[in-house]
Structure formats: C-alpha cells, structure tokens
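What follows is a structure written as structure tokens; I'll ask about it next.
A single protein chain has been omitted from the complex, and every remaining protein chain is retained in its original position.
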Amino acid sequence: MSLDPSPLSQHIQLAIEVVATFAFALSGILEGARKRLDAVGVCVVAFLAAFGGGTLRDLLLDVRPFFWVKYIELLWAVFVLCILAMLFMRQRHFEFTERAIQWPDALGLGLFTAAGVFQAITMDMPPLVAVFMGVITGVFGGVLRDIVCNEIPNAFKDHRPYAICAFVGGWVYIGLRELGCPAYVNMLGCVTATLGLRVWAVWQDVRLPQWRN
Amino acid sequence: MSLDPSPLSQHIQLAIEVVATFAFALSGILEGARKRLDAVGVCVVAFLAAFGGGTLRDLLLDVRPFFWVKYIELLWAVFVLCILAMLFMRQRHFEFTERAIQWPDALGLGLFTAAGVFQAITMDMPPLVAVFMGVITGVFGGVLRDIVCNEIPNAFKDHRPYAICAFVGGWVYIGLRELGCPAYVNMLGCVTATLGLRVWAVWQDVRLPQWRN
Partner (left out) sequence: MSLDPSPLSQHIQLAIEVVATFAFALSGILEGARKRLDAVGVCVVAFLAAFGGGTLRDLLLDVRPFFWVKYIELLWAVFVLCILAMLFMRQRHFEFTERAIQWPDALGLGLFTAAGVFQAITMDMPPLVAVFMGVITGVFGGVLRDIVCNEIPNAFKDHRPYAICAFVGGWVYIGLRELGCPAYVNMLGCVTATLGLRVWAVWQDVRLPQWRN
C-alpha cells in the first residue's frame, strides 16, 4: 500500500502501520494474558490479532506472498513485542494499556480496511466483495484472536460500532473511486471515515440497537 | 453447477439454489439472534452459514473466483435477508422458522453436496476426497457458524444423521459415475439420496448409536 511516492510521507505511513500493527498485537497479548495462556499461547494470539485479518484476506484473494513474508521485520518486531510484554507487563498495566490502544487500534482499523479494499479493487473484485475484504482485513484479526481464546468474537456481540465503521469506510473508498479520484485520495477518504466514525463511537459511547423481542 | 441445458430447468435449479442458500442463511440468523449477537454478528454468522462450506471447499481445491463473487446477487440477497430478519423477525417466530427451514435445509444439504462432489470430480480428485469435498460443502457452513458462536458444532454432537446423509449421497454420485451415467444423473442421484435420507431421518427421529462406555 503506497499512498504517495515522496520519501517523507512513506516514512510517516510506515511508522503509522507499525504502530497500528503493534496496537492489534497488544490487544492479542492482553487477551492471552487474561485467559492465562502460556508464553506460546500469548505469542500465537498476538500474531493472530496482528496478522490474521490480512492473511485471511490474502488466502481468500489467493495473493502470495503474505505481507508478513514480504515485511519479515514486522514479524520479528511483533515477536520482540511479545517477549518484552511478558517480561515487563504486569496485571496493573492491563487497564491502562487497553485504554491507550483504543486510538492506535482505530487507526489500524482504518488503515487495514483501506489496504483490504485497495487490494481487492486492484484484482477487479465487485464493490461489495471489495468492501467485505476491507472489513475482513480490519476486523478478522480480532475475530480469530477471540475464537482461539474460546470467546464469541467481541466484534460480533458488544453492540458497539466497529466492523460497521470499516463497512462505511469501505463504501467511502468505492464512492470516491466512482467519482474518479486517484487511489491515494480513495484510501485517505476510507481511513478518515473509518477512523472518524470509530473515534466518534468510542467517544460518544454509541450502542447498536438491540434485537427487539 | 448446471444439470441440464434447457432454460426452464435452469430457472428451476436457480430457484432451488436460492431457496437453499436462504435456508442456510436463516439458520445462521437464528443462531446469531439466540446468542444475542449484534447486527454485525448476525450478518457474519448468516454469511458463514450460507457461504462458508462452499468457500472452504474452494479454498481447499484452490478454485477462484468463489461462487459468491461470480453470483454477487446472492451476496446482496442474503444481506437484504439479514436486514429484513432483524427488522421484522421476533423471538416468537424463531421456533416456527426453525421447523420450517428443516426442509429447505435438507434440500440445501443435497444440492451443496452434489455441487461439491461435482467440483472435485471435475478436478480429478480421488473418490474419497471428492466425497469429503461434498460433505464439506454441505456441512461446514453450519460448522463455521457454530464455531463462531462458541458452540461445539451441532453436526458433530447431536447424534442425528446429517453429515452421514451427505456422505452416503456423495458415494451415490461416485457409484453412478462409475456406471457411466452422465453428470446430471449423478447429481440428481446424489441430491435425491441425501435429501431422502435426511427427510427420513428427521421424520423418523433417527439417532446415531452412542459411544458405548
């Protein structure tokens, strides 16, 4: 995913991606620790949370190599993050960490969604499929994390807008593209819409309506 | 999957497939509602139930595009079904719906199994693998639905013939093919055997033998 050819913006983009991946990995480390998994379990759940969504998208779209094979440094970085967390993070840090990662997590949701839509559009997928690929990239890391931890995925039951932000953001991408905007505008629009909606939803404590009985 | 070139039978076949897909999707909507998932969760579980089995088969056989990419209308239709169900279906409708979908579900099991065996045979898979692909197509949508809802898959623990009907139906396909019958006869035989066995099992309340201690 390359928004702009200038070296400075590339460095900024790379930094944002690393921060977002770390936020996703940290959500996995926290859940693994809560479930009292051992060191192996914590690492696997962190990897699933960080790389699961993009890997599932690439499996479905039949894309190789996976991005974590192309950017092997990211795999090492998450591995080191897991070890550092297990060495230095204690239960009293959990709540603070969870609140702190909400913001990079929202950024990650936006970036991963944009990357997923972009990838699917490049392969001439129909708009609805492209939007779904965006949502899968942004959301299914957390879904796989929760399935392995033997929970109903949080994204499906906490009645807060999360996947829906990605869904709307995906359609913003498609809409801008229909208007003839270049790829980096579409992506920026998608990231902004997803991130904005998510931040607004967290800030306002928005709830999805209940299924009425 | 095309049983016959005449336009009338094609329309009938398409109608049956849509009904079967809707039955599978409804089973997902019901389970999602029972588990009190939010709107996103209900949709995801409905999609998994309707499209999960065929998608897993295509992943294993390395077939692209997925059938829900080729028939994008089906994806939209299930999406609309989910929204209508969430707007208009109430808990008092659940039991009736569950009983009502048993029959289209049995039809879907037959159709999806036949489609799975056909696909694998076309790719020169050995008979046992082809039969397994049929069973996966018919059964694993429900399995994925149950895994996401944090249940042991119903197909593996309710001691009623379900996957076994698909397994027998798959061998009927293989047997007819060995006898030199054309593809549409094999498929009709497979659908009839699977559907008949399943209807008989539901009607007679057949139980699989328990593991003796």
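Note that the chains are named A and B in the order they appear, and that numbering of residues resets to 1 at the start of each chain.
Convention: a residue touches a chain if its C-beta (ideal position, glycine included) is under 8 Å from a C-beta of that chain, and two chains touch if they have at least 3 such contacts.
These figures come from a predicted structure and were not determined experimentally.
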TODO: Determine which one of A:I16, A:L75, A:M123 or A:L208 touches the chain that has been left out.
DONE: A:L75
Open item on the list: On subunit A, where is the contact patch with the chain that was removed from view?
Closed with: 32-33, 35-42, 44-45, 55, 59, 62, 64, 66, 68-69, 72, 75-76, 79, 86, 90-91, 147-150
Task: Those residues of subunit B which, in the complete complex, touch the missing chain - done: 59-60, 62, 125-126, 128-129, 132, 143, 147, 150-153, 155-160, 162-164, 208-209, 211-213
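One rule holds for everything that comes next: only the chains that are shown with their structure count from here on.
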Open item on the list: Suppose each chain is reduced to the average of its Cα coordinates; what separation in Å results between subunit A and subunit B?
Closed with: 31
